[in-house]
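Accompanying notes for the structure given below.
Missing here is one protein chain; the remaining ones are kept as they sit in the complex.
Letters A and B name the chains as they come in the text, with residue numbers starting at 1 for each one.
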Amino acid sequence: MSGPGLDRGGGYRFQVDYLPVGTFRQFRILLFPFVVATVLLVGLPAALALGLSFTDYDALAAPSWVGLSNYTHLLEDRIFNIVLGNSVYFLALSVPLRVLGAFALALWLGGERRGAGGYRAIVYLPTVIPDAATALMWLWIVNPLYGPINLILKSLGLPQPGWLADHDSARLVFVMMACLQIGEGFVVALSGLKGIPRSYYQAAQADGAGALALFRHVTLPLALPWIALVAVRDTIFALPWTFAVSSIMTGGDPFYTTLFLPLYARIQSVDYLKFGLGAAATTLMIILAAVALGLIGLAARRGWYADET
Amino acid sequence: MRTRLRALRLNTPGWHLLSVAIAAVFGVPLLFALSLSLRQVDRTLPTTMEWLPNPIVLGNYAQALADGNLIRYGLNSLLVVTVALPVTLVVASWAGLAMARSGHAVQRRMVAFCVVALLIPHSMIWLPRFLMVKWAGLIDSPFALMLPALMGTSPLFALLFYWAFRRQPADLFDAAAMDGAGALRVWWSLALPLVGPTAMAVAALTFLYFWGDYIDPLLMIKSPARYTLPIGLSILQQFDKTRWPLVMAAAVLYALPSIGVFLAAQRYFLSGRRMLWLS
Partner (left out) sequence: MQRSSAFRSGARFSVFAAALILAACGAAAPPTAAPAPRPAATAIAAATVAPAASGIVSWMVAGDNVEFDAYKRIAAAFEAANPAIKVDLVYIPASADYRNRLAADFASGSPSDVVFMNYQRYPTFADKNQLAPLGDYLARSATLKESDFYAAAMDTYKWRGSTWCLPGNMSSAVIYYNKKLFDGAKVGHPKANWTWDEFVASARAISRDDPSLGRVYGYGTEISLFRVAPYVWSAGGEIVDSNDAPTKLSLESDKAVASIQRYVDLQVKYQAAPSAVAEKAEDSLTRFMNGKLGMYMDSRRVVPLFRDTIKDSFDWDVVALPSQGTSTSILHSDGYCMPAAAKNKAAGWKLIEFAAGPPGQTTMTKIGRLVPSLKAIAESPVFLDPNARPANSKVWLETQIRPVPSHKNWPAIETAITKELEKAYYGVQPVKDAVQIAGKQAETLFK
């Protein structure tokens, strides 16, 4: 949830430079468990996913090398393309909305007004509720005939979507859920905005800047690294997050519209014992996240430059 | 801050009005679940909006505990958390302390290492981890669920400790080390007490991670006697999908410890003044 860009962007925060270095190497041993376990629990599995994606492997017999055929199979497969489309849709919709929501709420609730702490806690609350519980609660909330959302719409005389029963609105339910679990981004946004020195605003105001100009020329550019940070975090976690909720709520229905890459990988590997295909889908998910990260990086850089000129 | 809010030109009642609306959006799903969990289980479901059921019954909670075998699953979840939590704190704070006491080059490299590791969350690579756990013979063992604790659960936690330790005066550690205190002694009696808030925040986040973990128990636990709560919950739902109030009661019960931990620890990562991310 934090990154190196943070040092660069919010450099004013880290003016305390590196402290005098401890000369005592004995501390080094304390690093050992963390590094070894991280390599074994993160590095190795990632390498393994990549390796297995070039094999035909059913977890019963030894894997056999098949080159790129898992990838060509997936990319030609109609269902996989639907899954890929769903995943891109979810990323493209949920990440910007979440980032926007986190920062808008942080702007609104960041002050030290009476009661602000309580509001902040409530905004964070849905984030701490475990996925399985969230999934079941929402399964009820969006029940098309008995769920509270549609009953409220009904009492207001508004049309009631079919939500998870409907091809068009099913994916939206997951976007909605994702947009209410923005606690982590919210906290980053709060601290990011709080770090903007008051003097900047005062200086800008002295120059006669209005509210909009203040936001445009002070808040936005200074918050940009933090925005990028939250966007990166959300991009990485967005797709893996769908696993639990889509397994519990829809299993990918109706008609594959809520089938995202992680659940697809599980069905192929664990249900159909095609671990090679599952690994290829996992690898593609990592690539997809990397591409999205690249886009964010590009946008952020452009933002920085635009700010400088 | 105040300047900015003034710039928005909003008086206090107006601000509260919108804030309440925001709170409603974020809080209401839980309230819907809570309300339904108090509804009598029968054949009918509401066809008009009822904010509170009539009559209000509490029996669903006891029923859910019994029918869903939730106490057993809850104890299993608790076992995982009980082991994973201290291990996480030890590994992450060791790593943070070691990083903070290292040379510039090592610090830089370690931060980069953590960031790269952060880019690949556990939930993304469950498939190869499933295979590794299988090859290690740990399928169906609660240890399979605790494994992430060995790496401090998330590289972020190591980074948090690193930042916290780096803020402490260096001479303190150096003096202690000069007195001949070993690394562990320094860590335990000197360093750790200095970073209480960070430790609390990491502990809370770790609890939330292991208590909420759905993927690992789903894939790696086989015996119903070892199921954790999220699995028990999804079973209850598949079984009792006609008894919505019961399912909601179970979901609320499962969410309560997480909410409690969050409320108890929120000042460590939500309080306006001392933000975790700044510490």
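Remarks
Heads up, the rule we're going with is that contacts are C-beta pairs under 8 Å (C-beta built on N, C-alpha and C of every residue); 3 or more make two chains touch, one makes a residue touch a chain.
Keep in mind that this is a model prediction, so the values were computed, not measured.
Of the chains on view, those touched by the hidden chain across the whole complex are A, B. Here the missing chain is touched by one residue of B:L38, B:L219 or B:A251, and it is B:L219. Residue-wise, the contact with the chain that is not shown comes from A:I79, picked out of A:I79, A:A104, A:L158 or A:A203.
Screening A:G117, A:P254 or A:G297 for touch with the missing chain picks out A:P254. Seen from chain B, the chain kept out of the figure touches residues 43-45, 47, 128, 130-136, 138-140, 150, 180-185, 219, 222-224, 234-235, 238-239, 241-242. Interface residues of chain A with the unshown chain, by the touch rule above, are 26, 29, 32-33, 36-37, 40-41, 44, 48, 57-63, 77-79, 143-147, 162-167, 251, 254-256, 269-273, 275.
Keep this in mind: only the chains that are shown with their structure count from here on.
Look at where the CA atoms of chain A average out and do the same for chain B: the two points lie 16 Å apart.
Residues 1-5, 7-9, 12, 15-16, 18-19, 22-23, 25-27, 29-30, 32-33, 36, 45-49, 91-92, 94-95, 97-104, 107, 110-113, 115, 117-132, 134, 147-148, 150-152, 155-156, 158-159, 166-167, 169-171, 173-174, 177, 182-184, 186-187, 208, 211-212, 214-215, 218-219, 229-230, 233-234, 237, 244, 247-248, 250-252, 254-255, 258-259, 261-263, 266, 269-272, 275-278 of chain B are the ones that touch chain A when the two sit in their complex.
Residue ranges on chain A touching chain B, taken from their complex, read 1-4, 13, 16, 18-24, 26-31, 33-35, 37-38, 40-46, 48-49, 52, 59, 105, 107-113, 115-126, 128-133, 136-141, 145-146, 148, 151-152, 154-155, 180, 187-188, 190-191, 194-195, 198, 201-202, 205, 210-211, 214-215, 219, 236-237, 239-241, 243-244, 247-248, 262, 265-266, 269-270, 275, 278-279, 282, 285-286, 289, 293.
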